[in-house]
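Note that this complex is displayed minus one protein chain, with the remaining chains in position.
Let's turn to chain A:
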Amino acid sequence: MSAITARIDVAKAEGRAVLVGYLPVGYPTVETSLEAMRVLVEAGCDIVEVGPPYSDPLLDGPVIQHAAATALEHGVRVDDAFRAVNVVAEAGAVAVIMSYANLMLSRGWERFADDLVAAGGAGVITPDLTPDAAPEWIAAARERDVDTIFLSAPSTTRERMKLTADASRGFVYATSLMGVTGERASVGDAAADVVRRTREAGAERVCVGLGVSTGVQAAQVAQYADGVIVGSAFVKALGDGETWRRCAPRSRNSPRASGVRRDPGLDP
């Protein structure tokens, strides 16, 4: 069993969903982003997604686009993402990378997987790589027990849901809506439906991302998903120095929280 599935199953046994936090490495600086990842772990993230910045983040909204552009201007490298993976793993959470495919292809699928394993990472989320186009990556990952995490979306057909569920390890990343990353006023009805259809296609563990930014939204999603993925809301907090100064010391002094509690007042 992989570190990811083990972590999700422990949370399940505790009656909660895992909290997955996304941060781009190198924003606003490499050192601050590493510190922020430590804080996420201490504050209760079970899994941290490390995002190496990419020049053409076409699935990201303005917040993460800005973070990636800033990081690249500062000369952040893919190696910095592996450093971040190491920091997350040392801090006690499960580390995964969320990367656009060209950064992986450019390094070489096998070398990317090797570097991830060496850094203590458990898997890779590939938002712009579909399973049918990824035989080399899947082979490289399987050989090294690296989890391959593909995406399902409201528009995904039943046939492709099955392809995605079959090719994914760890969990399937279900997008709550059709759109790019970023905060939304509410989580729409489509999210529960995508999770249901992804499970019907054979996925055992499904986490929901895109547009989840508040505690209330996270608790809602935790009613039906195995994990809640929060990205832009954390990135925005990090970009806002004031919020960051307020949160960082507090989380270090507070007892470790864990994941996302299911709201007992909400029906599952």
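The working rule: a contact is a pair of C-beta atoms (placed from the backbone, for glycine too) under 8 Å apart; a residue touches a chain by one contact, two chains touch by 3 or more; residues count from 1.
Keep this in mind: contacts and distances are computed from a predicted model.
One chain of the assembly is not displayed; among "dihydrouracil dehydrogenase (NAD(+))", "Tryptophan synthase beta chain", "ABC transporter ATP-binding protein" or "High-affinity zinc uptake system membrane protein ZnuB", its UniProt protein name is "Tryptophan synthase beta chain". Note that of A:V50, A:A67, A:A165 or A:V180, the residue touching the chain absent from this view is A:V180. Of A:A67, A:A101 or A:V206, it is A:A101 that touches the chain left out of the display.
Residue-wise, the contact with the chain that is not shown comes from A:D56, picked out of A:D56, A:D145, A:E200 or A:D240. Where chain A meets the missing chain, the touching residues are 54-59, 61, 65, 69, 72, 77-78, 101-107, 128-129, 155, 177-180.
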